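Dropping the structure in here first, questions after.
Only one protein chain is missing; all other protein chains are in place.
Residue numbering begins at 1 within each chain, and the chains themselves are lettered A and B in the order written.
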Amino acid sequence: MARLELDDLTKVFTDDDGGEVVAVEEVSIDIADGEFLVLVGPSGCGKSTTLRMIAGLETVSDGRIRLGDRVIDDKKPQDRDIAMVFQSYALYPHMTVRGNMSFGLEESTEMPDDEIRTLVDDTAGMLGIAELLERTPTELSGGQRQRVALGRAIVREPEVFLMDEPLSNLDAKLRSEMRTELQRLQEDLDTTTVYVTHDQTEAMTMGDRIAILNDGRLQQVATPLEAYHQPANRFVAGFIGEPSMNFFDVEVQGDQLVHAPAGDTSAGEFSYPISADTRESLQATSRATLGIRPEDIEIVGAAESGRDFDTTVDVVEPMGDENNLYLGFSADSERTFVATVGGMRRVEEGQPAVARVPESAIHLFDADTGEALQNRTLRDAAATEPEL
Amino acid sequence: MSTVDEAAEERFSINPARVGLYLTLGGLLVFFLAPIETGVVTSLKTPDAVGTTSPLVPSVEGFTLDNYATAVSELLPGMVNSLLYAVPATILSALFGSFAAYGLTLTDWRGQIGVLLLFVAGIFIPYQAVLVPLTRLFSVLGLSTLGIWGLLGIDNAYAGIVELIITHTAYGIPICAILFRSYYKGMSEEMLESARLDGATVRRAYRRIVFPLSTPMFAVVLIYQFTQIWNDLLFALVLVQAESSAAAPVTLILAGLGASQSGTIFGLRMAGAFVAALPTLAVYVLFGEEFAKGVAT
Partner (left out) sequence: MATFSEVRELLKRVARTDDGDTTSDSETATDAGSATGDEVATDGGTTRSDGSATTDEPRIDGSEVATDGGEVKTDGGVQQSDGGLRATLEDRVGEDFLESAPFWLPPVLLVGLFVYGAVLWNAVISLTDYEGFDDPDYFDLDFDMYVQALTSSQVIDAGVNTLVLMVGFTVVALVFGLLIAVVVDRNIRFENTFRTIYLLPMSLSFVVTAQFWLWMYDYDGVLNNSLGLLGLGPFEFIGNQQIVLASVVFALVWQFSGYTMVVYLAALRAIPTEHFEAARVDGASVVKMYWRVIVPQLKSATVSASVVLMVFSLKAFDFLFALVGGYRPPNGADILATKMVREAFQNQNWAYGSAIAILLFLMALSVIGPYLYYEYTNDNL
């Protein structure tokens, strides 16, 4: 079984002056057999280092890696039954496509030449590059090279595929095409895959589950939708979703959440009433962060309750399918937050708008730890009624 | 790409600055070519003509090819000898340089920098500092006393050729290694990691990936090294010693060519200089790019 377990993986680098950099800290993830797991996070979060540890291109400072039931973190890379697709494809420029794809089999197996040949032919056919087999990488386009890199990995028939941002060197259109194709391929091959990217769109659309890292620490491992609707902490909430979630620092005062940023009077103070349930989930916390996704803010005709706020539209971003409205609490306020409305709706800059923030849709995070105290309830979007 | 971004028109207009520029360039041309020009001219003159005509002007009456004839007959054996050690030493030092650079750059182990420092320093060490031990070593080894020379019917002075091969290989390795290192530093690390993941050992990775991709650098190194080794006098002098020796390299013979009691026969010397310089000049003209690259590193 190709179940991949990462157990408290840690990686510490020492630089020349003896200082230590903790690149990865106690990351534990259990990846099921055949699962497509995406490691996502901002630059420098440790996702590539984690991937390289799985590959064996980095030694493990602490922790364990298990494939199936075997511990592999002390094995050489070539003995781990793992194939990797690099961001730069790392093809051998002086060999043909066939040569590139055969190399791994020639070096690490005793397979006879004709068997290798057949395997390479079949894989090339599956990837649609059969007619490129006799060409060299320099004669290929970016997309074609990417397929060759994929083919090189597939041909090895490994237990695990590792992919390090394989799509980031492609242009946008090619990227979305390849995204779909990669998914299809992975389903057909049913091989456990660990995929690294910094692009949260790729993460959301491709992964069975996503693992979000920041600063070397694992923030959350969940399905994309879970991460979206039930983020474990503020970082995940802000990282997933485009445009990203709006955050307000608030103080808990009785049954109100008060947003009163010091020294910025134009940013708009507001008071948000909360229900008893919400107050309970806040427990003893006095300071929290209120989060609300742009698409959960409704623009209504007039203010009806304490959860409706008068705002002025500062900037409108018409995206076609929707409009992103940057709203400020006063006409010249510097701080704005984002609300998303349907694309057919006509909204103009400078126009007043009443923003409704339904309580069922708010997220609350501890102001100090960032941990999620309450997430939105997963309800049918058509049935959002403000409740007290 | 030049540092000066001048308008295209300036290239064609009669601009006093440009005129001055080209005059300077021309002057430099004269400076660099003058010795060679006078060499050519003189090499085609009889000794009388040399004494009587201006050194810069060719002479019609005193025209002769005798100088070249003599030069060739005197120098040809020397050129063969030079070739005998220059070619193997060039190839060997280049190969070893590539190996060393590979082991020191594209693999990973502690202490690489220390070894590299020694290599870099090794490039700059004046050869005088090793001459005496070198001659001592070779006399102790007694290569010239081996029976093999008699067996093959070769003058045992050719042991000097073998010594020269060994010497030039060993002293050529540092510069070759450094040249290759700068090239290998630019190689894709991910490509080699991929090879490792694919199961290639350090040796196979060299044979199947690094070596084939080193071809451009080999061209540079071979050309540069050949020039350096062919042009060397010091080792030739020390290890072969007599220009009358059967194994005398061309530089050694040239040094004493054309010296007679009554002064120097310049015509012969000039002819000799050209004949001796021919191989490296040819290499330079044909492969100037590579030579310049080797020099600039």
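Assume a residue touches a chain if its C-beta (ideal position, glycine included) is under 8 Å from a C-beta of that chain, and two chains touch if they have at least 3 such contacts.
From a predicted model like this one, the values you see are computed outputs, not experimental measurements.
Trainee: Considering the whole complex, which of B:79, B:116, B:143 or B:159 touches the chain not shown?
Mentor: B:116
Trainee: Check each of B:28, B:69 or B:148 against the chain that is not shown and name the one that touches it.
Mentor: B:28
Trainee: Can you tell me which of B:64, B:90 or B:227 touches the chain that was removed from the display?
Mentor: Here the residue in touch with the unshown chain is B:227.
Trainee: Kindly note down the residues of chain B that lie in touch with the hidden chain.
Mentor: Interface with the chain not displayed, on the chain B side: 1-6, 11, 21-22, 24-25, 28-29, 31-36, 38-39, 42, 51, 54-56, 96-97, 99-100, 102-104, 107-113, 115-122, 124-137, 167, 169-171, 173-174, 177, 185, 189, 193, 196, 201-203, 206, 227, 230-234, 237-238, 241, 251, 254-256, 259, 264, 266, 269-270, 272-273, 276-277, 280-281, 283-285, 288, 291-292, 295-296.
Basically, only the chains that are shown with their structure count from here on.
Trainee: Need the CA-centroid distance for the pair chain A / chain B, whole Å please.
Mentor: The mean C-alpha positions of chain A and chain B differ by 58 Å.
Trainee: Quick check on the complex: what are the chain A residues that touch chain B?
Mentor: 55-57, 77-78, 82-84, 86-88, 90-94, 103-104, 107-109, 152, 156
Trainee: In their shared complex, at which residues does chain B touch chain A?
Mentor: Chain B residues touching chain A: 188, 190-191, 193-200, 204, 208-209, 212-213.
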